[in-house]
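Here the complex is missing a single protein chain, while all its other protein chains stay put.
So, subunit A:
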Amino acid sequence: MAASISGYTFSSVCYHSANSNSDHEGFLLGEVRQEETVSISDTQISSAELLQVVEIHNHDPCAQLFSFYDYAGKINEETLNSILKDRRKNVIGWYRFRRNTQQQMSFREQIIHKQLTQLLGVPDLVFLLFSFISTANSSTHALEYVLFRPNSSANWSSTLSRYNQRITLTIPNLGNTSQQEYKVSSVPNTSLNYTQVIKEHGAEFFDKDGVMKDIRTIFQVYSALQDKVQAVCGEVEQSERVKEKNQEDVNKLKQQIALRKRKTAEEERMLREAQNADSHSTPEENTEPSEASPLSRITFHTPSAPERPSTSPNPPSYADLLSQDDSLLSSSSPPTSAALLPRPQAVGSPGHPTPSPLGMGLGLGLGLGAGSNPVTTPSTPYLGNGDGSSSDSLDRQAAGQEDDEDDDDDEEDEDEDSSEYENLVSEAAHLPMVSASVLAQGRPAALSPDGDARGSQTT
């Protein structure tokens, strides 16, 4: 059980008591409420604690001693009613003040307490005892107060029960000075004047539901922000889908290119073989392996190409979950759209561009679009990939020569770009092949999960 009393009530009781020239007593008005605390711990066992809180709102001092009881301590109910009048139902306890005595309930106080508990029908009636101790030369005076709950635990030994009956009485904002903030008291103010004033002037601060107006305004702002975020989410989702679709198209086209290359290479080889069959010159044979090596390289790596769609940066769920119209996506994306590739910008600023039909997404700006269209315009306004790599690769790609270097570059770019989002295995496999050209590029670390590793490895 816990108890609290507001500071002004406490000081009022002290004032009345200290000014009386003898013992003093009175009643405590307030309310008792139950607080239930449910605590959940890692063991998933929730425990509920019931705490009874006694709040003392007000006090009613008695004009004199023995005002409602006689010499034997027997309470006269009529006198009690005439003293309390209609406050009787608010009585939660009573108090007594006596100077220079022990902090223990006296004989008569115990008798009166028992009767009050019965008459008022309050099972947990509390008793607040004030005692005022002065030193012999009146230099130091101490006001001590103890709150008793004598109706608890009757079966304990006398020593234990004497100390078990005490409850701590807290006075908000009085005590611990290390707390810097001012706590709002949990004990409500039941004064009539106070409620009148609040009623009169409350309309300026509160709306009809009793909620503070400021809160409503802030809540409106919050809702507006939430709506905007939702809208942006939708846009992001759409752009992601477009990008995924484009990625798929790119992969298909790459496959086709690779296939065509293989065919032409095969045809050339067969031609050469036919030619070589006539002459027995070895140097040409030597060139074969060198020529064959990029081919072999290509052949070595093409199996990984079909892997890419499975390891695409966009999870398949986008395409799976929602069927979307791919009309927006076309393999021959106009180069001008590259100019509209969105850059990462702050939400809410006016310069937010509309997402491009390519749907490259924010921060993803890859040279894929350019890479997949090697025969398109030589220069693009969009400089650099989203990962910050230099635009040299793009220029080379724009030249659009189907030679080994381009192949390498393509391979490179494919490797670079795709490996930004793909797993390390494929990327590690790509790395040894991008040696010279990558070094020439001198690109900084890619924007990938293992960007740093990349950078260090390349340098």
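Definition applied: a residue touches a chain if its C-beta (ideal position, glycine included) is under 8 Å from a C-beta of that chain, and two chains touch if they have at least 3 such contacts; residues count from 1.
Here, contacts and distances are computed from a predicted model.
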So which of "Proteasome subunit beta", "Translation initiation factor eIF2B subunit alpha", "BRISC and BRCA1-A complex member 2" or "Histidine-containing phosphotransfer protein" is the UniProt name of the chain that got left out?
"BRISC and BRCA1-A complex member 2"
Identified contact with the non-displayed chain, of A:S106, A:T170, A:Q238 or A:Q255
A:S106
Just to verify: which one of A:L65, A:L174, A:A203 or A:L225 makes contact with the chain not shown?
A:L65
Applying the definition given at the start, please give the residues of subunit A touching the unseen chain.
18, 21-23, 65-66, 71-74, 98-102, 104-111, 134, 138, 141, 157-159, 161-162
